[in-house]
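Missing here: one protein chain of the complex. Every other protein chain is in place.
Going in written order, the chains are labelled A, B and C, and every chain counts its residues from 1.
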Amino acid sequence: MSMSDSAYSLFVQQQTDRGIDVEQVKARLKELKVETPSWGYGDSGTRFKVFKQVGVPRNPFEKLDDAAQVHRLTGICPSVALHIPWDKVDDYDQLQQHAASLNLTLGAINPNLFQDDDYIFGSLCNSNPAIRRRAVEHMLECIEIARTVNSSIISLWLADGTNYPGQDSIRGRKHRLLETLTEVYQALDPNMRLLIEYKFFEPAFYHTDLGDWGMAYNMALKLGDQAQVLVDTGHHAQGTNVEQIVAYLLDEQKLGGFHFNNRKYADDDLIVGSVNPYELFLIFYQILDAHADANKGIQQTAENIAYMIDQSHCIEPKIPAMIRSVLNVHTQYAKALLINLDEVKAAQEKQDVLGAENAVREAFEFDVTPLLHVVREEMGVPINPMRAYLESGYADSIKPRGKGGASW
Amino acid sequence: MSMSDSAYSLFVQQQTDRGIDVEQVKARLKELKVETPSWGYGDSGTRFKVFKQVGVPRNPFEKLDDAAQVHRLTGICPSVALHIPWDKVDDYDQLQQHAASLNLTLGAINPNLFQDDDYIFGSLCNSNPAIRRRAVEHMLECIEIARTVNSSIISLWLADGTNYPGQDSIRGRKHRLLETLTEVYQALDPNMRLLIEYKFFEPAFYHTDLGDWGMAYNMALKLGDQAQVLVDTGHHAQGTNVEQIVAYLLDEQKLGGFHFNNRKYADDDLIVGSVNPYELFLIFYQILDAHADANKGIQQTAENIAYMIDQSHCIEPKIPAMIRSVLNVHTQYAKALLINLDEVKAAQEKQDVLGAENAVREAFEFDVTPLLHVVREEMGVPINPMRAYLESGYADSIKPRGKGGASW
Amino acid sequence: MSMSDSAYSLFVQQQTDRGIDVEQVKARLKELKVETPSWGYGDSGTRFKVFKQVGVPRNPFEKLDDAAQVHRLTGICPSVALHIPWDKVDDYDQLQQHAASLNLTLGAINPNLFQDDDYIFGSLCNSNPAIRRRAVEHMLECIEIARTVNSSIISLWLADGTNYPGQDSIRGRKHRLLETLTEVYQALDPNMRLLIEYKFFEPAFYHTDLGDWGMAYNMALKLGDQAQVLVDTGHHAQGTNVEQIVAYLLDEQKLGGFHFNNRKYADDDLIVGSVNPYELFLIFYQILDAHADANKGIQQTAENIAYMIDQSHCIEPKIPAMIRSVLNVHTQYAKALLINLDEVKAAQEKQDVLGAENAVREAFEFDVTPLLHVVREEMGVPINPMRAYLESGYADSIKPRGKGGASW
Partner (left out) sequence: MSMSDSAYSLFVQQQTDRGIDVEQVKARLKELKVETPSWGYGDSGTRFKVFKQVGVPRNPFEKLDDAAQVHRLTGICPSVALHIPWDKVDDYDQLQQHAASLNLTLGAINPNLFQDDDYIFGSLCNSNPAIRRRAVEHMLECIEIARTVNSSIISLWLADGTNYPGQDSIRGRKHRLLETLTEVYQALDPNMRLLIEYKFFEPAFYHTDLGDWGMAYNMALKLGDQAQVLVDTGHHAQGTNVEQIVAYLLDEQKLGGFHFNNRKYADDDLIVGSVNPYELFLIFYQILDAHADANKGIQQTAENIAYMIDQSHCIEPKIPAMIRSVLNVHTQYAKALLINLDEVKAAQEKQDVLGAENAVREAFEFDVTPLLHVVREEMGVPINPMRAYLESGYADSIKPRGKGGASW
């Protein structure tokens, strides 16, 4: 038996002894879908500098080419989020066919309400009705694109806000937002969802119109069932318990999805799981716990959660950074699947603080590498996707694209 | 003309020229009511040390005596919040009569759900139904006390939460809370309000069951019109725009009141206005702006906002610290009343960022001392309440109480 | 007597009664010098968008033209900081003559160690000696420019850092920094100072090589007396007591100067004094208190503090934003000058917390508008510089410059 085989059989024995059904774990690991963002393959940076990298895609088609590499190697990234107008093309059928040829589908459509000169004082919240109109039209255009490319998700990140006290009426902007979003919402097809993102600060520095989960949730509540909240893991104040918000939204059936990334201070958009992997694990724990309760008929919960990556690779090469991100998500999801939820609940019922904490943390301590190797083998992807990428020569093959590709 | 008279007539001229109706400002300054908390007169401190002060009241009657000084000198503190069981007495009629004899009424009733050994793992959210029962019974007792003392407000600060990941089910606790609060809510008389406070952290360190305004708001929404949110100015993550939350809740007609204090990092419970006076001013700006809009029929807003102080004077003497707090509130309210809201709106409509900002900030720059002196004179209270207190000999008169009075 | 005259004579009487020497206050207000940054007149923004404004200067000469307006109207901004290479010109004599013709001098030279492709992994700390060499050469070039334009300050903001754990050796980078800075330091003329700035995060997100005042101070200590610390008011963690750091550095005679701006969460680079004016006042209190002690021979302190503005006006027009900033600095400095330091000390000696706090805060409450009007009158500048600017027609006169001027 190879070391790898030994490691896996040991793992299976160990987990089986703990009451974990490894086959079920494997099934769920294979089902996980993580959408990568088209803009994660392009150049990005800070306000101080965008370091242009060689080989960055020059158009949406090349972004899909790169995303296809990530899916080919990880097996769990079959869809790609688009950002309009960054990914605007003349012929979306052609783009979709290109995606299909790469074994990809087109995912969430992300409108851009922050890069037009008109939006200097806001878009959907702007006091100027002509600019609100423009923003609504852009949203409607995005819904139309979603319809064309068979996407069912509109991800709304609203950068609106103000930089100074008094600059605009906070309540007035709230009313305008409800009005404009209502029109957008009514244009949705029945199969579509509007995922409303919130953000603590930046690019607005005094107040952000959708500044926290409560504001996004309240808006989604007023709009209806097709509106849900999108949690970007980097969009919270320091010290915020993100997994609590996740649990709360799950319980209200308003958790629409995630924008995964990581940060140390602000919205740093670093590789997910690179600064605080335990937080990502605890987020998955809340999701799995909610779903287990729903399966037992204890409590209803949000379903159909869209897992999406939203990062900005300033200094590291884009494709391997994306692969690393996807692997980190897979890893923490795998660890969370090893939590024996019955054991946790039993300790909780006894109010055994240390026992309950241990039952959760213990799963985090396992090395899931052998498990993921087997999962990947069974999915027909390389057991070590990063090494496979580095050895693939793909990075060299895209060098002719040169510097100065797509950026935001 | 005395210097003081000159200063006031100059002030009137100046403000009249700006389009401010000084008589109306004075009327509103006289109407302001700031409730002081009985516990603010007792000893308090940090987890490391409670420094006992000489003269601290030994019982609820003496707390009222001290609160009466604050009202006598400031003229705007006619009610006192009670904390049960700290202020438990055998005969509430007697307490109320004592209050009346001091020209005071009894204000918000604050239940205590954190100091009983039973509450080590929570009160209304506890997984143990017997403890939830106990907590509900305590809430019902507080409603009964409110009924007895003619108070219409129950201020609920829920300290419940967990210290470790996995310790208890976040969603389970949320369900328990809705269940217990529903029972409490149904016991309210029609004239009563349940004000739900939220807090970012402490005493729970991993998750707090009502951790932010969104959770308190959502709970109030589910309970009904008599449930509103209570904003403690110290209970937010760093960088939070508190006045935005105020504006948001005003607009949802869910702003029930405030617990005023100030802080630099956590819930420091310092004298309101001592660390960032501009924030307090901006909170009043949002309130006055909302009320002005409501008066014009533009937007409905929350009314009947309860202004309450909630501080913990660790090292400074209690009564003058409370006077200072009340004066700071009065000062910032006075400054906010000098904002020419029409001018702000005009600048906002032109999207004139600097003009709008200036129209707000300008009011903050005025010295409202001459105005407040006249207001106090007309109210029949000392124009300098702090000096009047220091010269009153009251501090000496209570020295016989000794050290070791009421504390929490 | 005009209202304005009455206001001032009342002010003088009031302050004289408090023991404040108004003539001395006026003298110091006239002496204050606030340097404005050339880059504050150009376009800037966030990583999401730079909104281009009409009339933005197209070159360093035009930047000086705009800065001259600020000085002409405020009277306290006689120098302009340059940023190299943004302000690189062929002939610095010509630039200096242009400045002189505008009644300006050229101030601190700010090297740029973050916008070259080579600096993707750092500049002075880079593990690649060729890149460190390049960075040192740039610093030496800046010293040479300083020499040419008679500037005595090199302001070093080092953007170096890493984005991921393990990316580089934290200690190794520290050693490289000391080595490169030593070379730079040795090239300084005897009259020159190297002001070392620190920053909590951004553009590096995991660790910043000069991440706090302690690291900048320690470096300055190792380099020698001509190296001091530069405090940017926006470069601290939330909750940091900036005025304490100021007091600390004053006492160590290592406070070289300030980059003034304001923020609510991160390094927002908003108009100084617009978010928390009290903090700015408290900073000046520490400075004035230290200088008073030094004058009395009690404690030595830093002298020759360079007051510089460093802001990024994303949505507001540049020149009036700069005027607003300068006015805010002047206002808070004026208020701090009204602190009766003897009264504060007397209360401190009695350990009278509320008395001492009051003696400081009281000065903040005064309206210094009448004082500043007279100061400006005596200085021969408009009493209301902002209004004067708006009425001057200057904004219209620069419209022909069009959009797309200098930016970073």
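We adopt the following convention: contacts are C-beta pairs under 8 Å (C-beta built on N, C-alpha and C of every residue); 3 or more make two chains touch, one makes a residue touch a chain.
Being a predicted model, the structure only gives us computed values, none of them experimental.
Taking every chain of the complex into account, the omitted one touches A, B, C. Screening B:S9, B:T182 or B:Q238 against the full complex identifies B:Q238 as the residue touching the chain left out. Among C:S169, C:Q186 or C:N304, only C:S169 touches the chain that is left out of the view.
The chain that is not drawn here is touched, among residues B:L270, B:V326, B:I339 or B:V368, by B:L270.
Of the candidate positions A:R324, A:K345, A:R376 or A:R401, contact with the unshown chain belongs to A:R324.
On the side of chain B, touch with the chain left out of the figure occurs at residues 44-49, 51-52, 114-115, 117, 119-121, 159, 163-165, 200-203, 205-206, 238, 263-266, 268, 270-271, 274-275, 312, 314-316, 408. Within chain A, the residues in touch with the undisplayed chain are 3, 6-7, 10, 13-14, 238-239, 241, 264-265, 271, 274-279, 315-317, 320-321, 324, 331, 353-354, 357-358, 361, 364-367, 369, 386. For chain C, the list of residues touching the undisplayed chain reads 121, 127-128, 163-172, 174-175, 200-201, 206-207, 211-215, 217-218, 236-241, 243-244, 247-248, 250-252, 282, 285-286, 289-290, 293, 299, 344-345, 347-349, 351, 353-354, 356-357, 359-361.
Definition applied: only the chains that are shown with their structure count from here on.
Per-chain Cα centroids separate chain B from chain C by 38 Å.
Residues of chain C in contact with two or more other chains: 238, 264-265, 271, 274-275, 315-316.
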